[in-house]
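Of the protein chains in this complex, one is absent; all others appear in place.
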Amino acid sequence: MTYLAPHHRHGRVDEATAPLLRVENLHVEFQTSHGTVRAVEGLSLDVRRGEIMAVVGESGSGKSVTALSIMRLLPSRNARITKGRILFQGRDLLDLGDEQMRDLRGRDISMIFQEPMTSLNPVLSIGEQIMEPIRIHLGYDAQRARARAVELLGMVGIPAPEERLHRYPHEFSGGMRQRVMIAIGLACNPSLIIADEPTTALDVTIQAQILELMKDLSRRLNIALIVITHNLGIVARYADNVVVMYAAKIAERGAAERIFHQPRHPYTMGLLRSVPRLDMAPGARLETIDGLPPNLAAPPAGCRFAPRCGYRIDACAAAPALVPVAPDGEAACHRVAEIENGTIGRAAPPAQPAAGSAAVPERRADLLEVRQVTKYFQATRAVHNVSFTVRAGETLGLVGESGSGKTTIGRLILRLLQPSYGSIVFDGTDITAASDYRMRSVRQKMQVIFQDPFSSLNPRMTIGDIVGEPLGYYGLAGNRAARRERVTSLLENVGLRPEMAQRYPHQLSGGQRQRVGIARALAMEPRFIVCDEAVSALDVSIQGQIINLLEDLQNQHGIAYLFIAHDLAVVRHISDRVAVMYLGEMVEVAGKEAIYSDPLHPYTQFLLEAVPVPDPVRERARQPRLLTGDLPSPLNPPAGCVFHPRCPHAAEECRRTVPRFQEVRPDHFVACHKVAPYPDAVRA
Amino acid sequence: MLSYIRKRLLMTIPTFFGVALLTFLMLRVMPGDVVEYKLRADGGALVSEETIQAEKRRLGLDKPLWAQFGDWAIGLATLDLGKSMWTDRPVVEEIGARIQLSLQVAVMAVVFGVAIAVPLGTLSALHRGTFIDQFIRVITITGIAMPPFWTGMLLLLSLLAVFQWLPPLSFTPIYKDPVANISQLMWPAMAIGYRLAALVTRVIRSSLLEVLNEDYIRTARAKGVYERVVIRRHALRNALLPAVTVVGVEFGLLVGGLVVTEQVFNLNGIGRLFVEAVARSDFMLIQGLVLTTAAFFIVVNLVVDVLYALLDPRIQLH
Partner (left out) sequence: MSSVTTGSASAGSSRPGWFNGAVVYDFCRQQPMGVLGALIIATMILAGLLAEWVAPHDPVAVDFAAVLAPPSLEHPAGTDSFGRDIFSRLIFGARTAMIISLIAALAGCTAGAFLGAASAYFGGRVDAVIQRGVDIFLSFPIIVLALIVVSVLGRQPVLGFDLNLIVAIALPMIPKVARVLRAAALTVVVMPYVDAARALGYSHRRILVRHIAPNLMAPYLIMLTSYIAQAILLEASLSYLGLGVTEPTPAWGLMMSGSAADSFKEAPWVVVFPGLAISLAVFAFNLYGDALRDWLDPRFKV
């Protein structure tokens, strides 16, 4: 290898002007069993030294394929770059030989992947994996490589790095593994790091830690960063420039501030409006983008977004080109001029106050009461002494990070699990002690909607059978004709066409499947539904549709929801009251407004601060306090208050005694020693 | 580590006890009676009922079942498996005389099989869907499709056709004459090894394909690791783990599973002894053989589990 890394050769002059990375007119195709899928079409972008560029889009928009194309890591079996150039420091990466490209990877460009749990080799120690690129690219001997690895681990904030070198990935938490991945990415001082959804698999407080670390390091070491994400809050907080992709093409690009405050493409506008946000009063209904993204094996002619666009005109039958917009950037829309001068799409309709949300909602009767429930899985304490109620017709949001026990609570209520201690009373029946016969009638009033629309429907049954099965089993709809009629009306109720009854789940999109799951739950005419992360797996534009549907159904049928989720903004939008769990314990329950505007428990405060909001100006002005450290092991939970090891207010009493979960304000319950029962907040 | 082995060892005790009980029970419902069979074969149909009863008493067959099991179990604890009901020699001695041969064939077969399987499996996975893969697939499916006695006969036939030579019939221990020993035993080892290689090749192929799809392989490539290092260090190291288990299980079953092959090659091993014992309803011997085979399997499995725990850091040793 006589070739020197180009940044040693290039003069300083063109370094200032020429982009570090320039992608020109990139086209990528996949051969699949459904024909040729054009995953990226005509993508161009420039990344400058030290810049943070965000690529935003929903699944299937081509954003990850773009990243893998730059790395030339597309699956060689079925993917092909058909056109375009990828210029990195002036050289076209597509012209390089495999060996030259290999030498570049990890040295000049590194990549960080989405899944920290599976991205590290389970049988090699952390040290071996960090030292590998150092030894290959920099030719360090074992001793120097070790020293560098220790330095890197320290840089990404892993305590006791010397000792950790010999550990294996399974001994680290998700957040720690992602730190290791970042250390590997930084190992050879690259000039570009591509991060593909680097924090999507992580909890919100850990996400904030990782993103701050990445931003800080890239600024300090002058590394350009391409962040691929679907999370607009992250974009607003970290990106200088943004590329918005839709259906394999660029919809819009520009400076982050301009994109967020003056979006020029109807898709961008729709995307920004369909996300519930923590920094705005929740409106009555989310604005949504109707319909589904196109099938890329057979994309529509003309503008790809046209079928879902409210501003569609005849001209949209022709594909729009990217045109410059003021003050910066480009957008691919025929009606950019009209959008710019405000003729159309000026602003979202003003947020209306939620229908019937009077100043203080009256306290309705309790439908479900969870009483001091504890659940052990062998030695692991998943849920500890949790009490709360769900009132008839209301939505109680249940939030918490992984390991908080929120999903276990849902399963206990559904009696998919039996509690170790405590009782759960639903509509007057203690379901932990109810006979099977008694449960039959309880089950009819209590239903569930699951997170993953791909696995919550039996793949071997038709939609009609799935929705109609409970009707037949409980004899709710008389004869077959009546049952078919009822299935039809249920499907229509959730916004599906009746013909869908003949289809199988795999023939439906994720959003449609989730609607089927809702229809199945509705078939029993329940009074209460557990929504277990019911919208978490859906793309932003689909998520809004499902949230609206759930709200409509609640208004029609007066159903109560237990809405289990980790997305605080979504929970705020949909809930009447919110419950916060941490490490198996309930730390705070209160009305939505109280909890979001005046959180009392320190953990709730950290949680809310960790969420970035989709507004670059606000995000840059804000310096969130970050929760330090990792979640303690539920095998060995801390004594006293479970939050004390991470709590800045922790005092002696927090280490010793478990705080009582008590009502400190009207209808506002908190478990914290530092919160005085009336009127003042945190004492410390 | 020691505590892991101890725990694992404790877990095998109930299995072993179950195996012993099952063996005993299965054989006591056997219709053929060794005493009648033996005496009538010796002296025709003229043996008196009294003689039969006396012989039964001598063998302890007149006691109730639980007492017979008790006797046998007590014997087991002192490694005394009783006496063959046919030859009157201690079962341990009968088995001891034959096990060396079977064990050696099994070990040679495993070595032969693994030596072929690792490169074939790797090649097949790396060239998935190509001509190479299809060719290896045909070889391996053939290997699984050939009954061992047929492979053996084909081997013998080709030796005869090509060299006009057949391997020696009498067993020479390897420490006495390695050449004679190996020239006799390499053929049965190859016949079984081929089948084993076919099995293991397929395991390696599918597990390597799975591993190559893992995120950490993409990570390794993104680090700029040389492709051959990606395969050897990152992929194979993970992909060979399931193969360890398969090889262990197959080896554990092999010593007793040589029944048919020993017949073809006229080898005087455990398998041959087993067929003889079954033909004569010598259930003391059958019991001893079945138990030995199962015990061997259990011990091999234990060793494999410990080995696996050493190779895979994810297994908790405590």
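The first chain written gets the first letter, and so on, giving A and B; residue counts start at 1 in each chain.
Throughout what follows, contacts are C-beta pairs under 8 Å (C-beta built on N, C-alpha and C of every residue); 3 or more make two chains touch, one makes a residue touch a chain.
None of these values were measured; they are calculated from a predicted model.
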Handout entry: Residue among B:I52, B:M153, B:A180 or B:V306 that touches the chain left out of view
Key = B:M153
Practice task
Return the single residue from B:V91, B:V105, B:V225 or B:V290 that touches the missing chain.
Solution key: B:V290
Problem - Selected residue (touches chain absent from view) among A:R167, A:K215 or A:R443 - result: A:R443
Exercise for the section: Would you mind spotting which of A:L508, A:C654 or A:V670 touches the chain that isn't drawn? Expected result: A:L508
Fill in the blank from the handout: Against the hidden chain, chain B presents residues 14-15, 18-19, 22, 26-27, 29-32, 134, 137, 141-142, 144-150, 153-154, 156-157, 160, 209-210, 213, 253-254, 256-257, 259-260, 263-264, 274-275, 278, 281, 286, 290, 293-294, 297-298
Exercise for the section: With the missing chain put back, which residues of chain A would touch it? List them for me. Expected result: 30-34, 37, 39, 57, 59-65, 68, 77-79, 247, 292-297, 411, 414, 416, 439-440, 443-444, 446-448, 450-452, 454-462, 469-470, 473-474, 504-510, 513, 517, 520, 524
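Methods note: only the chains that are shown with their structure count from here on.
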Exercise for the section: Please compute the C-alpha centroid of chain A, do the same for chain B, then give the distance between them in whole Å. Expected result: 52
Handout entry: chain B residues touching chain A - in the complex, by the definition given at the top
Key = 129, 214-216, 218-227, 233-234, 237-238, 241, 311-314
Problem - Residues on chain A engaged by chain B in the complex (per definition of touch) - result: 71, 73, 77, 98, 102-107, 110-111, 113, 115, 118-125, 132-133, 136-137, 168, 170, 181, 184, 187
